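Starting off with a structure, shown below.
Missing here: one protein chain of the complex. Every other protein chain is in place.
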Amino acid sequence: MIQTILALIVKEFHQIRRDRFTLRLIFLAPIMQMMVLAYAISTDVKYVYTAVYDYDQRELSREFVRSMSVGNYFIPSQSPVPLLESEENLRTGDKNVNLIIPNDFSEGLRNSKPVMIGFVADGANANSASIATGYANLIAFQFSERLSRSAFPVVLRQRILYNPEGESVYHIVPGIVAVLLTMVTTLLTAMAIVRERERGTLEQLMVSPIPIPALILGKIIPFAALGYIEFSIALALGVAWFKIPFVGSWPLLYGLSLLFVLTTLGVGMLISTMTNTQQQAMFFTWFFTIYAILMSGFFIPIENMPFFVQKLTYLNPLRYFMIIVRGIMMKGAGLESLRTEVLALVIFAVSMFSFSWMRFQKRAK
Amino acid sequence: MGHVVSIDNLTKDFGKFRAVDHVTLDIEQGEIFGFLGANGAGKTTTIRMLCGLLLPTSGTGTVNGFDIRKENEAIKRSIGYMSQKFSLYTDMTGRENLVFYGSVYRLGRSALKDRIAELEAHLKLSRFIDRLTGSIPVGWRQRIALAAALLHRPRILFLDEPTAGVDPVFRRRFWDILYGLADEGTTLFVTTHYMDEAEYCRRISVMHDGRIIEIGEPQALIRKYNQTDLQETFIHLITHFDRT
Partner (left out) sequence: MSKTRFIIIKEIRHILRDPRSLVIAIVMPILMTLLYGYAVNLDTKNIKLAVVDEDKSVHSRALVNSFFQSGYFIPSLSAPQINDLEGVLRAGHAHAVLVLRRGFSEAVRTQEPYQVGLVVDGSDANRAAAATNYSNVLLFDFIRRNVSAPTVRPWVWISPRVLYNPDLRSPDFFVPGLIAIILMMISALLTSITIVREKETGTMEQMMTAPVTPKQIIMGKAIPYIGIAFIDGLLVILFAVFHFRVPFEGSYLLLAFFGVIYVTAALSIGVVISTLVRSQLAAMMTALMVTVMPSVMLSGFIFEVKNMPLPLQYLSMIIPARHFIVILRGVMLKGVGAPALWRETLALVLLTSVLLGIAAKRFKLKLG
């Protein structure tokens, strides 16, 4: 049996070696995708172009405007457009926020009366609008504190763990690593098996005395190895180029990624038993991958999804692996903390292979 | 029974469609048996049942003494199969293909090496054996596929249209090789559309709509139906039975 499995691995190796497309997929894809995605994906709120209507035009109001521009969240500038037409600014998207300072701003503050500042936001991007409003509130209160020269005694003291610099890239890149692994392993496995079916070589193997476990292992081992290579490249890139911290244990990450790879290989196999042409295989794989990515917590937090959709994510192996990768890399999470995720992946791997085994009969009915 | 292949009332239904209808057949060792029939007559389905690729709906049979229903894995160790597609890995060389299939049939390293050398010489594969099978002429691909089927010295060889798309010179040489194999005691079960090849067989059967409508020696059948050659005999038989 071992000899047969080795022969299968050697065969796979020969084929992959000569398959330009796959080679490019494994080596170039991680680099290209990571580069583009890591830089493009950003849900930070920055560069909120603010049109300032300062009807007070005194020292205090100007100071307030200055305080708004700290940190580059808001980019305030005096607006050339009169107030009546200010909404046109928002409409065309030239500006995201109109800030309106009333003419009794300084006076009111000097007389210790509360003053109200108008803040009109473009709600088209709901996320940015609410965060921008939140920031504005914060700035306003801090401004008040500074003015009264005393801070209220009861304050919030926050401690930010695992990423005090607040780099959003640290959250995204481990996600990309996980996503790449998913895409490559599922696609390669499904395509490889379907290609054999199309060419008739699968039938040739069915007619031989090869045991089914050998057939399955003969596919798992080479593709798991490929997945590992891809994973390592992506990881190396993440750590070396994007400087993602790696606080946890390497062996644990590799061990658990093997478990994850088994699930995606299982899915690839399952897909191959359900499709007859390479195109269908590609399609199903594509479908699976898109949904896996969207519902994994990669860039959309699962908590944000409607209840029903959240429940669906429990059926997505990538969801668990996403938690594992991020947990190990950024938080140094150990087996203890990741108990549930590991269990889920084990259940998945076992079910996928059971299904595939059942469908992979050598003799058709 | 000393028959290499023996089937009794073998039937296969796909839903309401009866692809193979109570086929009964006995094949002796060393025989070259031609399995003829029009497209869609049920030839490939029958072969697949004999090779253990498909479960029969009813009927019984043995191949090399093994029951085709219960011992199909045992059958696979002693048969060779060559499909219409010459199932070779087109992105591997001939030699790599042979090494692979040899290992699948559990040939040891050195035994395999010797066997490949033997087949290479016998089938004159040297020129193309180290080229990618996808880029060699069809006739040579056919030879390498045959070699792959012979690695484990099977007692019976199932060949499903092995000469489809191959030029006449290669076809004739191929049959020379097949004769050699039969002389050595290998039984050959061949389907083909080429009537000139069918005349090489010791016995032939004609299949139509899932049933065997005639079986016997080619020359005897030609005389029986008063035709000039096997092709005319075949056409006569088919049209006669095509009452629908």
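Residue numbering begins at 1 within each chain, and the chains themselves are lettered A and B in the order written.
Heads up, the rule we're going with is that a contact is a pair of C-beta atoms (placed from the backbone, for glycine too) under 8 Å apart; a residue touches a chain by one contact, two chains touch by 3 or more.
Computed from a predicted structure; not experimentally measured.
**Student:** If I'm reading the header right, one chain is hidden. Which shown chains does it touch across the whole complex?
**Tutor:** A
**Student:** For a quick check of understanding: of A:133, A:232, A:249 or A:273, which residue touches the chain that isn't displayed?
**Tutor:** A:133
**Student:** Check the options A:31, A:147, A:229 or A:258 and report the residue that touches the missing chain.
**Tutor:** Of all options in A:31, A:147, A:229 or A:258, contact with the hidden chain holds for A:147.
**Student:** What is the set of subunit A residues that contact the non-displayed chain in the whole complex?
**Tutor:** Where subunit A meets the chain not shown: residues 36-37, 39-44, 46-47, 64, 87-88, 90-93, 108-109, 112-131, 133-138, 140-141, 143-145, 147-148, 150-164, 166-168, 170-171, 278-280, 282-283, 286, 291, 294-295, 299-301, 303-306, 309, 323, 326-327, 330-333, 336-338.
By definition in this document, only the chains that are shown with their structure count from here on.
**Student:** Compute the distance, rounded to whole Å, between the mean C-alpha positions of subunit A and subunit B.
**Tutor:** Here the centre of subunit B sits 54 Å away from the centre of subunit A.
**Student:** Which residues, counting only subunit B, touch subunit A once they are in their complex?
**Tutor:** 51-55, 72-73, 76-77, 79, 81, 83-92, 96, 99-101, 103-106, 132
**Student:** Which stretch or stretches of subunit A touch subunit B in the complex?
**Tutor:** 3-4, 6-8, 10-11, 14-15, 18-19, 199-201, 203-210, 362-365
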